[in-house]
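Just dropping this structure here.
Right after this comes chain A.
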Amino acid sequence: MIDFAWSVWNGIPAWSQVTLVNLVLIIIIVLPVVLGVAYLTFAERKIIGYMQVRIGPNRVGPRGLLQPIADVVKLMLKEVIIPTNANKYLFVTAPVLALAPALVAWAVIPFTDRWVLANIDASLLFVLALTSLGVYGVIIAGWASNSKYAFLGSLRSAAQIVAYEIAMGFALVGVLMSAQSLNLHEIALQQAGGLHQWYLWPLFPLFVVYFIAGVAETNRAPFDVAEGETEIVAGFHVEYSGITFALFFLAEYANMILISALASVMFLGGWWAPLNVVPFTWVPPLGWLLFKMCGLLFLFLWFRATFPRYRYDQIMRLGWKVFIPVTLVWIAVVGAAMQTPLGFLFH
Partner candidate 1 sequence: MTYPIPNLLPALPEIWVLGMACVILIVDLYAKPHRLVAYLLCQGTLVGAALLTLTGWSTGTETTFNNTFVHDRLSDLLKLTFYLIMFCVFAYSREYIRERGMYRAEYFVLGLFGLVGMMVMASANHLLTLYLGLELLSLCLYAMVAFQRDSSQATEAAMKYFVLGAVSSGMLLYGMSILYGLTGSLEIGVIKQTIAGAGSENVALTFGLVFIVVAIAFKFGIVPFHMWVPDVYHGAPTSVTVYVGTAPKVAAFALVMRLLVGGLEDLAVSWREMLVILSVLSMGLGNIVAIAQTNIKRMLAYSSVSHMGFFLLGVINATPNGYGSALFYVIVYAVMSLGAFGMVILLSRTGFEAERLDDFKGLNQRSPWYAMIMLLLMFSMAGVPPTVGFYAKLLVIQSVIQANMIWLAVIAVLFAVIGAYYYLRIVRLMYFEDAEDQSPIIAGTDMRVLLGINGLALLLIIPWVGVVIDLCGKAIQGLS
Partner candidate 2 sequence: MNFEQLLFYFFSTVLVAAAVMVITIRNPVKAALFLVLTFFTAACLWILLEAEFLAIALVLVYVGAVMVLFLFVVMMLDVNLVRLREGFAEYLPIGGIVAVLLVLEMAIILGPQRFGLGNFPEPAGHAADYSNTRELGRVLYTAYVYPFEIAAVILLVAIIAAIALALRRRKDSKYQDPRKQIRVEPAERLRIVKMPTEKRG
């Protein structure tokens, strides 16, 4: 039986072997991400509930644990309504455009020393380029809906994302200067050896800028002016229902997880344990990565429970007048320090 399967496998051409293996790997990566999204929504509702002295969802399944499944089923069964005079093709394409980059970027994330789907040379740039594509989903959704609120949401989102992408890119420049590489795997390898090797310390301002810009790029509170439910109803996805709405939802949370994963890999040492002593080394490398991601994801939820929404001009001011100068100054500091005997601090 095994022999037969092996002979069938050998019988098909080499390129389709590669394709099949990759397909399986992609499913192995994407399925946990989607599942993670489902339970992230659950965690969000629970955590914010406790912060606001409520219980949160507790009806479906034990302690409400099946709530996300129920939500998914409900969203899938709802009717998709396309508004009159909306641009049908673009209206349907928009959610896909929002989701696709959020999932594709996972291809280059190194999960452990050996687990990375595509170990390409410029993976840092690749991720940056893909996250910048996500905005098209929002813009097209807002325009294709043929609704004023949706349109306003997409305009706000376009301006916001352009502003924060620059700061985000500059923050990553610092990382690549320290690591001397654009490869995420390489960057994580450089941080081996414990807590003190993480780029969090020498590049602390860049980490802060990167993470906050990440919050802004994912349209999360307090930067959620594109949705702004108290001002423009639900912003760009006001006209979406059922599965199309679910895709936007999925994209937003998948992006949150992605940003957390990237921040962990680039600033928090990826899969490496904080100290190379016994109790820490018992945990498998993947466990450490997930632990760090969960910590950052908790911050996302904490922000949402704590801060009121920024006003539009405040967002622009923060992006252009604070973050970009901060990153520029720190890049100069890193560059100058590398030429001095203090350079070892930044490597």
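Keep this in mind: a residue touches a chain if its C-beta (ideal position, glycine included) is under 8 Å from a C-beta of that chain, and two chains touch if they have at least 3 such contacts; residues count from 1.
Selection rule: all candidates are chains of the complex that A comes from, given by their letters.
From a predicted model like this one, the values you see are computed outputs, not experimental measurements.
Trainee: Chain A is shown by itself; which of 1 or 2 touches it in the complex?
Mentor: 2
Trainee: Help me check something: in the complex, which residues belonging to chain A touch candidate 2?
Mentor: Checking each residue of chain A against candidate 2 gives 15, 90, 120-122, 125-126, 128-129, 132-133, 135-136, 139-140, 143, 151, 154-155, 158-159, 161-162, 165-166, 169, 182, 313-314, 317.
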